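Working notes for the structure below.
As you look at this complex, bear in mind that one protein chain is not there, while each of the others sits in place.
What follows is chain A.
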Amino acid sequence: SCEVLACAKDCGLGAYVSIMAASISGYTFSSVCYHSANSNSDHEGFLLGEVRQEETLSISDSHIGSSELLNVIEVHNHEPCAQLFSFYDYAGNVNEENLNRILKDRRKNVIGWYRFRRNTQQQMSFREQVIHKQLTHILGIPDLVFLLFSFISTANSSTHALEYVLFRPNRNYNQRISLSIPNLGNTSQQEYKVSSVPNTSKNYTSVIKEHGTEFFDKDGVMKDIRAIFQVYSALQERVQAVCCEVDQSERVREKIQEEVNKLKEEIALRKRNSAEEERRLQEAAAVTLPDNSALPDSSPSSLTRVVLSGPSVEPSLERPVNSSSPPVYSTTLPPDSPSAILLPRPQAVGSPGHPSPSLGLGNGDGSSSDSLNRQAIGQEDPEDGDDDDEDSSEYENLVSEQSQAPSLTETVTLGRPATLWPDGDAHSPPGS
């Protein structure tokens, strides 16, 4: 890490790694505390772990990226010293031989050292500073850290406080670093966090190796994750397929819609022509037979009614996409099967009240608004998850409608298969 640091300095990448974060795993911390609290005098030892650099690139609108180098120290383990003055003498001179005897092959993992002393200030002492300078030099770690524990007890021993401060004394400023211990704190509100500090215990590694094959595949990835990923991929595929189908059916529907519109126009035209003729005939007849006008004939009146209602309906070819008026299925139903209309339609919570079927009959001229409504609602399905109840109820009706009058509804129901049925499958209507 020394080379990396030097490189960072030369490149002029921000300040010379000025920010530092440190973390220690809960078990290492408690282990150090245990050793320290049980000693009847001051206690010291070494901190083993690793230092890594994290570079964060922050991009904002105000300036083009700025990169920040963060030096992260992770304490994996500790090596306690059995007694004081075990690797230094009265003058604070460090004896490298003794040091190596204590550290053995873990010397390369040293990132700092710690000391525990009761009832003293949170400040490095004279000897600690002397030793630290020498350790920095001997171990060749420019940013060697020093963790100081102080244990303060009240006079009646009722309250004890363990305070810890991590120093980096080789700096002139910002000498104190905050040490984070994952999950030490109030975790009732938060989740249990996984520490990034790895477990370097040999026992742990061997157990995991032994039993790992049940959980991990050959790449070291958890099997469950792979299975879940497969499910996810399958779902994605299906969604893609459904999207294609929707696309196709939409095109078909559009074509049909155009045909329907054309047909409607023709019908309307014909009606107008026939109405004109009728009127002329009537006028001619009225001139000859004026006393027949009092006859109540339902058909001309109904025709009039139809005529009157026709123009009012025609212009409303617009699609009220979110109309509150519920769709009426009467347009697709032949007038001779009123039972289909009277099928109980389960009301979804919050759905607007449905009009009585009679209204539908009144519009038996095949006015487009109802079918349009239905189409609109049918189209909204894939996106509108909340309307599930309402939609499903409609589909139930549609099923029943189709079963009753497949012939008339054939052209229209071609559009239906695109909608997703409640059971998740895209059925084709029984008719086609």
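Here, a residue touches a chain if its C-beta (ideal position, glycine included) is under 8 Å from a C-beta of that chain, and two chains touch if they have at least 3 such contacts; residues count from 1.
In this section, contacts and distances are computed from a predicted model.
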Listed names "Integrator complex subunit 4", "BRISC and BRCA1-A complex member 2", "AP-2 complex subunit alpha" or "Sorting nexin", matching UniProt entry of the absent chain: "BRISC and BRCA1-A complex member 2"
Contact partner of the left-out chain, one of A:59, A:84 or A:225: A:84
Option from A:74, A:128 or A:143 whose C-beta touches the chain left out: A:128
Residue of A:153, A:236 or A:273 in touch with the missing chain, whole complex considered: A:153
Absent chain, residues of chain A that touch it: 37-38, 40-42, 83-85, 90-93, 117-121, 123-130, 153, 157, 160
